[in-house]
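The other protein chains are all here in position, but one chain of the complex has been omitted.
Up next is chain A:
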Amino acid sequence: MDRFLFLTFDGLSRGAVYAAFALALVLIWRATRIVNFAQGAMAVATAYVGYSVADATGSYWLGFAVAVLAGLLLGAGVERVVMRFVDHSSPLNGVVVALGLVLIIQGVLGMIYGNEFRPAEAPFSRDAFNIGGVALLSRYDVFVFAAVGAVVVLLTLLFTRTPTGLRMRAAAFAPDVSRLLGVPVGGMLTLGWALAAAVGSLAGMLVIPTELGLHPTAMDVLFISAFTAAVLGGLDSPIGAVIGGLIVGLVLSYISGYLGATVAPMAVLALLVVVLLGRPDGLFARSKARTA
């Protein structure tokens, strides 16, 4: 029972990071119908920047802030310089360009920082403290929950309570109509990419200290888990992405806890296949009206 509880909390903590990363994928998918396969590489790039600043200044928090800020800028840059010029007549074009970005970013990171793992320290202890004799949560887990929770709340407020959020949603759902109503659709796209990349960077900063450390490919496995989470949630639904992230986190935690960590990556793929076969529109899709 203790073990089950431990695995549950561990899974929720990992799931929170998947949720944040899946949220970033959903933001871009909703606005542009592109699955941003470069999200992981972009997040690693900004994590390198963040940790460089942290090393140079001795302040983890300054590095953390710089990483998220770098995410904003990188996201805006990728949209302005690259994605805006991708021909959207075929969905494959955006995917291929994103995969090309992965190669470029990982190549450049390897040239600058080298292709070995660099240690990345966590700002809080990762040792779980005891609650009623059971070790469940570390200070770092609490930090992860708080950070992801804050992101979810802030994004929800932005999208539902502010004029900019309304503009962003309208631009994503109906770009031509939005233009006629005076919404600067291009600007909203840039903002969407910037926010998504910043959320991705935050997820990267949260997960890298819990893995082997900084490496140009450090987010590749996480990307697959988060992508599965996003598909599980229906790709279109921010709430779905968050719930999907938590589910994937729990499933992975139980499987690596009871069956061994080596099975976990395969389990993610199996889950992805099962979802695509059984509920390709995600767990929360409204049943479509029958058309025939």
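Here, contacts are C-beta pairs under 8 Å (C-beta built on N, C-alpha and C of every residue); 3 or more make two chains touch, one makes a residue touch a chain; residues count from 1.
The definition used in the following text is that contacts and distances are computed from a predicted model.
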Please identify the absent chain by the protein name in its UniProt record; candidates are "Thiol-disulfide oxidoreductase", "Beta-ketoacyl-[acyl-carrier-protein] synthase family protein", "ABC transporter ATP-binding protein" or "Heme exporter protein B".
"ABC transporter ATP-binding protein"
Identify the residue among A:80, A:118, A:139 or A:169 that touches the chain left out of the display.
A:169
For the chain left off this view, which of A:25, A:147, A:183 or A:252 is in contact with it?
A:183
In chain A, positions touching the absent partner:
163, 166-167, 169-170, 173-174, 176-185
